[in-house]
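Removed: one protein chain of the complex. Kept in place: all other protein chains.
Showing chain A:
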Amino acid sequence: MAFVEFRDVRKVYRMGEVEVAAVDGMTFDIERGELVVVVGPSGAGKTTLLNMLGGMDSCSSGSIVLDGRNVSAFGSKELTFYRRYDIGFVFQFYNLVQNLTALENVELASQICKDPLDAASVLRQVGLGHRLGNFPAQLSGGEQQRVAIARALAKNPKLLLCDEPTGALDYQTGKAILKLLQDTCYDTGKTVVLITHNAAFTAIADRVIHIREGRVASVDVNDAPASAETLEW
């Protein structure tokens, strides 16, 4: 049994009288410890997939299983705890709490978890040992994203979900972030799911899931992923 199993997952939005299926029957598996890149153009259902995998939204039909638990059957309360204990989320726009320092932002997440990692060491791990006390506004975009990654990691989640983590960053910084994620995946054995519209990122993935118009177009397993440092786009 795969670590993550998507089985014929659909997500239908009702817009007045019209039903729009953002995700229209997706099926795929992800194995533990993999760096997975979900790639597709805008409107392909990437975000909806992410929402459902991250426990932010439930699917209309089909089943989602993570580590043997049927997430698709969770109620909102269970979903909350699922997000809380199982998922680490990295946003495109970092979503740091402006009024908390880097360290506090990390602790914000770790304080609610059962088995958190030490916030400061996680921050040092992401290379921000020297900016623990800074507020987000005092950090660069890359640094903010690192804080966000640290925040996600500190929760010690089963799955790290990253939504266009480099979307708001420049090329070099983006690469560094990708490197960080790749390293994290390799060093900590965490399953990392990275959602992007940038097909260039597929090179670093263990597994690439191509989606198009709400469906999985293809799933490629990359036996020899490239290092993020070598990546160019």
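In this text, contacts are C-beta pairs under 8 Å (C-beta built on N, C-alpha and C of every residue); 3 or more make two chains touch, one makes a residue touch a chain; residues count from 1.
As a convention for this text, contacts and distances are computed from a predicted model.
*Asks:* Hey, which one's the missing chain according to UniProt: "NADH-quinone oxidoreductase subunit N", "ABC transporter permease", "Chemotaxis response regulator CheY" or "Cytochrome d ubiquinol oxidase subunit I"?
*Replies:* "ABC transporter permease"
*Asks:* In the full complex, which of A:V4, A:L53, A:I87 or A:L180 touches the chain missing from this view?
*Replies:* Checking the options A:V4, A:L53, A:I87 or A:L180, the one contacting the hidden chain is A:I87.
*Asks:* Looking at A:E104, A:E143 or A:D206, which residue reaches the missing chain?
*Replies:* The single option touching the absent chain is A:E104.
*Asks:* Touching the hidden chain in the full complex, which residues of chain A are there? Just list them.
*Replies:* 47, 50-51, 54, 56-57, 77, 80-85, 87, 89, 91-93, 95, 97-101, 104, 107-109, 111-113, 135-138, 151, 155, 163, 168
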